[in-house]
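Here the complex is missing a single protein chain, while all its other protein chains stay put.
The block that comes next holds chain A.
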Amino acid sequence: MSTATQPASSLASSASGGSMEGSAHPVARHPLDAHAPDVVRVLRDDGTLDPANDPGLRSDEVLTLYRAMVRARLLDERLVLLQRQGRIGFHIGCKGEEASILGSAFAMRQNDWIFPCYREFAAALWRGMPLQRYVDNMFGNTNDPVKGRQMPDHYTWKSGKFGSVSSPIGTQITQAVGFAWAAKIRKEDAAVLVYFGDGATSSNEFHNGMNFAGVFKAPTVFFCRNNGWAISVPTERQTASETFAQKGIAYGVPGVRCDGNDLFAVVKVTRDAVARAARGEGPTIIEALTYRLEGHSTSDDPKAYRPEAGLDSWRRLDPIPRLRRYIERTTGWTDAQDKELEAELDAELKAAIAVSEKTAAPALESMFEDVFGELPWHLQEQRDELLRGPRAKGHGH
């Protein structure tokens, strides 16, 4: 890994495919290539929409999505602060990728499912997971949907037709395909959208999942958030393909690229992919060109590998101000309304944090539950031993 003192140019020249974002000649596969001719864009710089691909969202839908994007942004910022204060252990956010996540989640029908990786809490909230439950997961307390058994941001929300988050990269991809395939076998109308990053396209699971979905025409929407980085490794080091969407060619799966910071473009391509799946035509791979404005997680300092100056162009493409310009133009949305919205969301968030922080840790014996359907003898013995024995200090028991 390079150091913070290393000039940006040395990192750029080490990349096999060419220069880094922020330079004069971005390579085609890089997310900065959102203006390439094959990339679906709808929201123009002046805040108007390209009628050719306009998904036709109602004004109230756009405002609801804007609100969800701002909420995700505020959550991200607040959770990073909580981690820095030592009040939560970890956060892995989506700052800069809100349009990709919310646009795609919005485009799924009620009977469709979402299989997440770990950066899509906004999709879980969109699917109905209460904010309190999400924040409970961040604290790993007794009300955490996963009972404090996984790191923060590893939640689950089955009643919202939302999967379970795992840390290993790409494992959800084949599972999503199997799930979609099962729906097809049962002749039930459900598609599955599976999220993953550009790094996951290097995993076995991506290739297994694409291959199986292609062969069996499983109604799957592969949603690759090409956010430029897999921890410290840039897109150019992840693949020698020109694009991630073109990887579909090898599997007989159509690929499409869209401007992932353009809410309307994301809705348009995802809706098309779902419609294709619903017609029985099989999977689609979407490459959403977006950018990870922060580090990989709170455990990562991107200054060590990513020149700060290069972020400016991405900050200009930030999906929230872009959508803000649109709603200002179409609804007369004002700065005062923004302030009001932020104050309302901030209050909601603060209240949830206060409740979560005061909620007790999971009960000791819960550690032994859900390993098997019923508690076998060896776990009964080990549970009793733990309950009898000395307690770790400072962990609420």
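We adopt the following convention: a contact is a pair of C-beta atoms (placed from the backbone, for glycine too) under 8 Å apart; a residue touches a chain by one contact, two chains touch by 3 or more; residues count from 1.
In this section, contacts and distances are computed from a predicted model.
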Identity of the absent chain, which is to be given by its UniProt protein name, from "AsnC family transcriptional regulator", "Sporadic carbohydrate cluster protein, TIGR04323 family", "Alpha-ketoacid dehydrogenase subunit beta" or "Branched-chain amino acid transport system permease protein": "Alpha-ketoacid dehydrogenase subunit beta"
Option touching the unshown chain, where A:48, A:64, A:132 or A:175 are the choices: A:175
Contact with the hidden chain (one of A:81, A:347 or A:371): A:371
Residue among A:209, A:248 or A:319 touching the omitted chain: A:209
On chain A, residues whose C-beta touches the chain left out of the figure: 144-147, 149-150, 154, 156-158, 163-164, 166, 168, 171, 173-183, 185-186, 204-205, 208-209, 211-212, 215, 369-374, 376-378
